[in-house]
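Below you will find the structure I want to go over with you.
All protein chains but one are shown in place.
Then we have chain A:
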Amino acid sequence: MRIHFKTSYDHDIRLFPDWWSFSIYAALVIVAVILPWLLGDFFLGEVTNVLIWAIAGLGLMLLTGQTGQASLGHAAFLAVGCYSCIILMEHGWPFLLAFPAAGIITGLFGTLFAIPAVRLHGIYLAIATIALSVLADDIIVLLDPWTDGVSGKFAPVIDIFGLEIERWSTPARFYWLVLAVTILCTLAYRNLLRAPLGRAFAAVRDSEVSATAMGVHIALTKAAAFGLSCAITGLAGALMGFFAGAFNNETFSITISINLLMMIVIGGLGSIHGAFFGAIVIAFLPQVLSMVTDTLGGGIAIPGLEMGVFGAILILFILFEPMGIYGRWLKIRTWLELFPFARKDMFRRQKSYLKTERLR
């Protein structure tokens, strides 16, 4: 059992609470960096895929987990990021400019969408965002001159100061690129959490009334959440485009939006870890399923199996572990740290008071 002695205010402000956790994350980063020498190309590709999903998950987590605004439209923002990055590169922009520009453009789209969306709550917001997901497909087709509609686009080779990066020919370089973006996005997210804006997000999520009384401008805060969330999602979308190599109007379907939302719920809403845990499940579940059906069913494909299993897992989590995999992990860790003093009902919540809706 570790005991924290806090000796200065910096303790809670620091990125890592103590040497122990710093060492763990440092070790994790080192392993991640040398991974290309440890894994074959196939598995490296899988890990790259997990990281890209994790970035997208961080984006949605910021909006849904942190600010409490559900979105079933984030596939549309993946598409905006993907198309804007690649169209800019086709116009001669270098990747190092086109990529952040894609994030900014997607962020602006998100902020624009926030103008009507900040008035909507809960299920109404979810419905509006579904509309966005559905519309995205049609808009990509309508914008054929730029997007090449149904026939789609191919991702160009990335060139960073003469260094060529491509998913198939240089999988390790592509992986490192994705890893770098992942680390930067995670750091930015973490910084936000220890700063006023991140706390304002949580305040808006938990009680708009008292957030307002504390001086938080609800609409601006939500718009900032939409903007930041979509910017990160846009970066993930661009990386997805490079990872897939080719994409068209059907690539960023509503299924992707649903998967993303499921991912962060399963991983654990409101935590950075949750985005990563969820990404691992979402990225590896199809593989595991196909292995299982291969060995059991002799290669017979069962339609809708993947969605069915995702749905079942989601329902089980909502019923039994609403805090997601991260919540379960926290409980196991606490149990181990306290061993043998853990009590069975330690995590049972206090019955809380009645909360009225009178002030809404």
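We take it that a contact is a pair of C-beta atoms (placed from the backbone, for glycine too) under 8 Å apart; a residue touches a chain by one contact, two chains touch by 3 or more; residues count from 1.
By definition in this document, contacts and distances are computed from a predicted model.
S.K.: Going by UniProt, what is the name of the one chain that was not included in the view, given "Succinate dehydrogenase/fumarate reductase iron-sulfur subunit", "ABC transporter ATP-binding protein", "Sarcosine oxidase subunit delta" or "phosphoenolpyruvate--glycerone phosphotransferase"?
M.R.: Matching "Succinate dehydrogenase/fumarate reductase iron-sulfur subunit", "ABC transporter ATP-binding protein", "Sarcosine oxidase subunit delta" or "phosphoenolpyruvate--glycerone phosphotransferase" to the record, the invisible chain is "ABC transporter ATP-binding protein".
S.K.: Taking the entire complex into account, which one of A:Ala117, A:Ala136 or A:Ala203 touches the absent chain?
M.R.: That would be A:Ala203, which touches the missing chain.
S.K.: From the list A:Ile218, A:Leu289 or A:Leu305, which touches the chain that is not on show?
M.R.: Of all options in A:Ile218, A:Leu289 or A:Leu305, contact with the hidden chain holds for A:Ile218.
S.K.: Name every residue on chain A in touch with the hidden partner chain.
M.R.: 9-10, 12-13, 188, 191-192, 194-200, 202-203, 205-207, 209-218, 224, 228, 270, 349-350, 352-356, 358-359
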